[in-house]
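The complex is shown incomplete by one protein chain, all other protein chains being positioned as in the whole.
Naming follows writing order (A, B and C), and every chain is counted from residue 1.
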Amino acid sequence: MSDIIIDRLMAAFDRAAELAFRRSAQSIGRRSALSGIGKLLVGGALLPVLPFDRSGQAHAQGASKPDANEASCDYWRYCALDGFLCSCCGGSVSSCPPGAEPSKVTWVGTCHNPVDGKDYLVSYNDCCGKTTCGRCLCNGNVGERPGYRMGVHNDINWCMANTQSMYHCTVSVLVGVADKK
Amino acid sequence: MSDIIIDRLMAAFDRAAELAFRRSAQSIGRRSALSGIGKLLVGGALLPVLPFDRSGQAHAQGASKPDANEASCDYWRYCALDGFLCSCCGGSVSSCPPGAEPSKVTWVGTCHNPVDGKDYLVSYNDCCGKTTCGRCLCNGNVGERPGYRMGVHNDINWCMANTQSMYHCTVSVLVGVADKK
Amino acid sequence: MRSSSFISLLGLALMLRPCAAAEFKPEATSSSTIPATMNRVYVADPALPHMVDGRVYVLDASDLSLKGMLEAGFAGMMVAAPDKHRVYVATTFYERLTRGKRTDVIQVFDDQTLKVIDEIPILTRRAQALGYRSLFQRSSDGRLLFIQNATPATSVSIVDPDSKRQLEAPAPGCFGIYPALSTPLRFSTLCGDGTVGTYTITANLRSADRKVSGKLFDAGADPLFIHAEHDQDSYIFLSFKGKLLRASLEGERATAIETLDIIPADATGWAPGGYQPFAVDAKAKIAYILMHSDDKDGAHKNPSAEIWSYDIGNKRLLARSPAANLTSLTLSAVDPTVLFAINPVDQKIERLTIDATGKVSRSADIKLGETAALVEAPR
Partner (left out) sequence: MRSSSFISLLGLALMLRPCAAAEFKPEATSSSTIPATMNRVYVADPALPHMVDGRVYVLDASDLSLKGMLEAGFAGMMVAAPDKHRVYVATTFYERLTRGKRTDVIQVFDDQTLKVIDEIPILTRRAQALGYRSLFQRSSDGRLLFIQNATPATSVSIVDPDSKRQLEAPAPGCFGIYPALSTPLRFSTLCGDGTVGTYTITANLRSADRKVSGKLFDAGADPLFIHAEHDQDSYIFLSFKGKLLRASLEGERATAIETLDIIPADATGWAPGGYQPFAVDAKAKIAYILMHSDDKDGAHKNPSAEIWSYDIGNKRLLARSPAANLTSLTLSAVDPTVLFAINPVDQKIERLTIDATGKVSRSADIKLGETAALVEAPR
């Protein structure tokens, strides 16, 4: 199931890491080129990094379909979320509270949606640059692995690559349907 | 009872304040002269400021007569203590936890000791320079007054005059027997 | 290896991208903002167990849902400027969290993005105190900010947030700041000898002239709370024993207008209490007061058992309503039938509704905060 995707991503991560190790001296300054094309490959997973003019829209969408369970740690999307739910902190299930910015890099979970029976890839973006929210602490660990598989590790501050790296809370963003093969 | 002392001290405080207001331009730099004689008049009350070589002694004395109630907010000395008990934080009823320094200025309470039936003047020294302890929060307000009677006000950080002014916890130091007249 | 090294993986990862693209649209993440039109409740929580990390919570007044928070640092103070869509937070930072160089600033937050958009350095003398309203105030025209200092000697910093010019006015033996309602360059302060000091500031912020009133209260026998309210032209103070002092702070010297005793003969032992123990409807001239029974020395911060509604104009007690465990109370600036309160016992923020007879009843609450002490509903 999703293990296959994760394993393939991890293997790719390791290879890239090895490469990077060999040429670490030359590796500075390429991030801007990467983000320029609107994609960021992070911790082994590819996440769409959308221009901020779509943000309001995404939030309005979330607000118009409130999910009764999204303030509960048992909500299906949170299967690998370790942190404070942004939906308890002034944000929503996928939107950061005011003043906080989504993390540029994330960890990824694969969670089963009981409604449609599908498994989804969930990007857990930390929201960054404000003090820790402190409400609705959840600790899901499905598919979570130690930091040597960084892209699925959740005991670390994923605001680490943001200019303002203080951790505020965590959102759960659906970024793909898991390959069933 | 103790109100008389407090009132007299307060009147003196006000007169001193008025004086100071009139000559505030010349008032800088006298603190060292004051502390040089081993006394500090603070917030309207006179407190002995003892050389630190007596500190160990004072602590040892406290440790050899443990008081069963000193971790409880109901302990008689805490009648006007608003803060975290240092006796819950690695210190004792009158000694700061390791790394924290007693405040140079304090607020004063007048508390009734049920054992000997006397009223004591208690100096509530905040302990300063370490992060807030967070254990055993007490909120006694006997004789407490708003900040226009600063020497008996407890909703303020009494580490304010220390070089390192972070608040850690509060000790209760007996500095006098209240005049019964 | 820097994160830029991940670029080498880009082509490969595109290949691995999950399929089912036809039916699935990836979601986007974003940052929320608070609608300009939302009525706000601000709850200042010094978070005593972790004092370096105080915060001001921003709630939707309609349902008390949490909409965001402002960093308030160590013993921060807040005052909202709804007319400017700003919230000012005066606080202290240390170079190393809890040690090292002390820096005091006013952080200027945008009240929709909740981001810091400006910072005004101030003297490192501000009172690191519980965030009483009267310790951080604005002039009546909103142009100046007044900050209570204590070293423990007391003074007031007068700050122009636009030009960042500042003036320090000594205020020995006095505490609390009460801006004149009609004269932007004037404020008063309560003094321990029972007088009120009134300061008139020059327009260029060069100096402040101080005039002292006669003795308006007895700080020994029946002290005034430093929280104060006002009606349309006078300030209203409340004493520990339940007397309302109405005073004019508009002239060069403060004067008392009247004193009202809210405690009827059959209610001996009742007294006001809390950190923000009353609110006043300025138009209707009704005071809502947090009251507890069995009063004694040291009980002046006790949580409420009832809210009393007192008609200042007609000098009579309108209603007594059960309301347990409240220590701070404020009236909505946009709806005078709504109060907001802090319940520190259950760690809740409560919304209360006032009916036509002055009776108060709870209508909503949210579990929030640790040691919240000030609640404001300014817009």
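Throughout what follows, a contact is a pair of C-beta atoms (placed from the backbone, for glycine too) under 8 Å apart; a residue touches a chain by one contact, two chains touch by 3 or more.
Remember, predicted model here, so these are calculated numbers, not experimental data.
Engineer: Would you indicate which residue among B:L81, B:C111, B:L137 or B:A161 is in contact with the undisplayed chain?
Structural biologist: B:A161
Engineer: Spell out, residue by residue, where the missing chain touches chain C.
Structural biologist: Within chain C, the residues that touch the unshown chain are 1-3, 5-6, 47, 49-50, 52-53, 71, 73, 93, 95-99, 107, 116, 119, 151-155, 170, 172.
Engineer: Considering the whole complex, not just the chains shown, which residues of chain B touch the missing one?
Structural biologist: With respect to the unshown chain, the touching residues of chain B are 5, 8-9, 12-13, 16-17, 19-21, 24, 27-31, 33-34, 39-42, 44-46, 48, 50, 52, 54-59, 88-92, 94-102, 105, 121, 123, 125, 127, 130-133, 135, 161, 171, 173-179.
Engineer: Which residue numbers on chain A touch the omitted chain?
Structural biologist: 3, 6-7, 10-11, 13-14, 16-18, 20-21, 24, 42-43, 79-80, 84, 105, 129-132, 134, 137, 139-150, 153, 155-161, 164-167
What we mean here is this: only the chains that are shown with their structure count from here on.
Engineer: Ranking chain pairs by contacts, what comes out on top?
Structural biologist: Maximum number of inter-chain contact pairs occurs for A-C.
Engineer: Based only on mean CA positions, could you tell me how far chain A sits from chain C in angstrom?
Structural biologist: Using C-alpha averages as centres, the distance is 37 Å.
Engineer: At what distance in angstrom does the C-alpha mean of chain C lie from that of chain B?
Structural biologist: Once rounded, the distance between the two centres reads 27 Å.
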